[in-house]
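Left out: one protein chain. Kept in place: all the others.
Take a look at chain A:
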Amino acid sequence: MKDFIIPWNERSDERDMGTPAKEGKPVTLTIDGFEITVPEGTSVMRAAAEAGIQVPKLCASDNLEAFGSCRLCAVEIEGRRGLPASCTTPVAPGMVVQTQNEKLRKLRRGVMELYISDHPLDCLTCAANGDCELQDMAGAVGLRDVRYKAPEGAGLANHFEARDTSGQVNPEWLPKDDSNPYFSYDPSKCIVCNRCVRACEEVQGTFALTIEGRGFDSRVSAGGAGDDFLASDCVSCGACVQACPTATLQEKSVIELGTPERSVITTCAYCGVGCSFKAEMQGDQLVRMVPYKHGKANRGHSCVKGRFAYGYATHKDRILNPMIRETIDEPWREVSWDEALSFAATKLRGLQEVHGRRSIGVITSSRCTNEETFLVQKLTRAVFGNNNTDTCARVCHSPTGYGLGQAFGTSAGTQDFDSVEKTDVVVVIGANPTDGHPVFGSRLKKRLREGAKLIVIDPRRIDLVKSAHIQAAHHLALKPGTNVAVLTALSHVIVTEGLMDEAFIRERCDWDEFQDYAEFVSDPRHSPEATEALTGVPAAELRAAARLFATGGNGAIYYGLGVTEHSQGSTSVMGIANLAMLTGNLGRPGVGVNPLRGQNNVQGSCDMGSFPHELPGYRHVKLPEVREIFEQAWGVEIDPEPGLRINNMLDAAVDGSFKGLYIQGEDILQSDPDTKHVAAGLAAMECVIVHDLFLNETANYAHVFLPGSTFLEKDGTFTNAERRINRVRKVMAPRNGYADWEVTQLLANAMGAGWNYTHPAQIMEEIAATTPSFAGVDYALLEEKGSVQWPCNEAHPEGTPVMHVDGFVRGKGRFIVTEYVATDEKTGPRFPLLLTTGRILSQYNVGAQTRRTENVVWHERDLLEIHPHDAEQRGIKDGDWVRLASRTGETTLIAKLTDRVSPGVVYTTFHHPDTQANVITTDFSDWATNCPEYKVTAVQVGPSNGPTDWQEEYAARTERARRILPAAE
């Protein structure tokens, strides 16, 4: 029958092949009479699957190493005794395998009979009915009856009956564990196949689950005795739920709604990993999100946010009607789209007439699609007639753009995520992947368990430093703000000890600049011994780390906002580029410089020309040949002067020359530093248009509110941190009536633009036609390939997984001198501690979405982490309210005592608006890009009784600003 099997295309093939794919030399064998050739090391089960033959199985799954416990997959192999398990038996040349015969059928029926005798037979009312491998296998082996009978007068020992027939409590029965908000664990249905335990270990790397007991007594257990899922180390990634062949671990949404009937492949809208998901639907009801096996960023894995935290899309706080008001003290008035748009358009045009063309601008969103962002910057450049566009990447990765652009000629991260599988030494600096980029974190941990070495450079002892089966070789716990000094010291060691890759440098980099650089770093004042007092990093440890990185094989650097959000952010990025070039770690898999981007489409929003000095594709507006392309395409003249950056817009607003702002999907009042300054800037404007899902904090200062749509409600693309352009697909109609790109178009047209896009694919055509690195991208290609990494053009028709393979984009790589300059945000007697900020797994950015999901069970509020020593000196106990004050302002929050932070350093997250962490942060910023210095603020901490006046006043003002009048009839 095999001849009739149609070759399936890779993406539509979602069969479980039983065991993971292997690489090795070809081995040929015969299975059920068919000859098949597979790589050495492949299991007989997988070889059979490759030949189109499914061997029955329960405990095997192709994302987990084989375990061999269920025995259902037994096969007969000529010349071998017994019936070996095909999942644990590797292929051998010339092997002759039989997967079906009477002996095997009998064995399999016997196995299934045993399983079924200890399993409730309530299939019809079970949540997994139709989606249960136990059911499937009972059918596949032809199980017709179960012969085990209870002895006279007594029950049969089992796990699934709470009480036996005489009403006695069954000691083997355990109640359901519903503690996790998203999935339940029903031990009565467990077949102890161990798949969940292995998924938690091998895929997620958390090791939260174990099998307790032996034989009939074995049980899956989360955490220690008495723990439930919520109390255990479980991070709710869902890998175990995915792996479970039965209804034992089951999504609560499926229990509630039933099994889905169709699915649509789309992309997570949370972080820069850009995981692919199947949105599984009943009509237009989303039943669950399941990580997509062929997603190239995530390879079938997910984290709690993308997998489960989509409830915000239907949250009652979502605003679905446009609203306007003359002044921000008035309550909101719900109006028609027409009225809202003409109100906004008239105001904006009026402001331009009075205050000039450059008096208004836009902020694009890193949460929206590429197509939407492209339109928003087009709105300001083509319709407003200026370049006043900026985006939240300003406050996170703008130094990456500048620093890598200077060194390599492009700001792009150099690798794909698969690259981590080939790396030998990983440097993680200023990033916390297990919380910030969890699926990448899991892939990294997998590689570390395989033996790669890890160097962590971070003021805080992040989870990667030490967690289950992972231990960093070196943790350089530097003082916040001394990144440049540490990076330069690492280079000092490499250069002075002669560990650099001279051949690479001679061939690929500017040799003269290298000479200058080598002379600079070799100066003894950059030695680890000389900088130890400043950075707090022991010299010997730093030397050892430098040697390891330079000599340990493929070296890859991953970095995050702990590098960029400093007054020397751009210089640090250059320091990272220097390290990679010095050691020849560029241009092949397993190496590279990898910025971990925060939000889902930060990369895309930068690519799409969100910055005020650059047109799409990172080309400066001053260049006439670039303006020419867009002037042709758009039929307008483009302003050759750079526009205002976010903080400059706010300054100009306070000065009175900037009056109107259209903000798509960002909450600058909460996310930008120095809240009071942002508030003053917004309050000085006459027309603030907020286009978002919720009345966010910024909307307190808005005159027009345009309701936004979620990623489930529109088509488009997101570009993740590996430059991968992934499709976002509409699975339901926008609840607010319009996708965000349509809203921008309506606003543009209300101002006379005359745009007529009917589908985002047309916007992508315009992007491709104007932007060389996207020249080859269109929706048909994305449909065919699933995703592609830019540059994608004639030279790279299928995209570019690894950059700078045969040379740097700019030609020769540039070594740039990186002199350490201390930030002026210094500790002193009044503010003796350094505050640094970060994020946690279950929440996302300012939390507008995640706070509106069950994820709050893991993070009710932001906490201030403080070292017990510092706490004791101040009379602070764990759980106390404390006052956190800086030169800029003060707030209160709850203290958490931990030695994750060093003495002298405190740490908090910024997911909740009441915390007002940005009341504390200063407006110091990166010298090149004005990226704010979030990561260093000198503070004092002291006991407190509760919220500050500002917090209370703020809460009251927010309440007032959010009043909505009932719609006029």
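One rule holds in what follows: a residue touches a chain if its C-beta (ideal position, glycine included) is under 8 Å from a C-beta of that chain, and two chains touch if they have at least 3 such contacts; residues count from 1.
Here is the rule we use: contacts and distances are computed from a predicted model.
*Asks:* Per UniProt, what's the omitted chain called: "Cytochrome bc1 complex cytochrome c subunit", "NAD-dependent formate dehydrogenase subunit delta", "ABC transporter ATP-binding protein" or "NADH-quinone oxidoreductase subunit H"?
*Replies:* In UniProt, the chain excluded from the picture bears the name "NAD-dependent formate dehydrogenase subunit delta".
*Asks:* In the full complex, which of A:L644, A:A748 or A:I920 touches the chain missing from this view?
*Replies:* That would be A:L644, which touches the missing chain.
*Asks:* Looking beyond the chains shown, say which of A:R15, A:K622 or A:R960 touches the absent one.
*Replies:* A:K622
*Asks:* Which is it among A:E78, A:D516 or A:E952 that touches the chain not included here?
*Replies:* Counting the whole complex, the residue in contact with the absent chain is A:D516.
*Asks:* Given the contact definition stated above, which residue among A:T88, A:N930 or A:T948 touches the chain not shown here?
*Replies:* A:N930
*Asks:* Can you tell me which of A:R80, A:R219, A:K422 or A:H613 touches the chain that was removed from the display?
*Replies:* A:H613
*Asks:* Touching the absent chain: which residues on chain A qualify?
*Replies:* Output for chain A: 358, 388, 516, 520, 567, 571, 612-613, 620, 622, 641-645, 648, 651-652, 655, 657, 816-817, 819, 821, 923, 925, 927-930.
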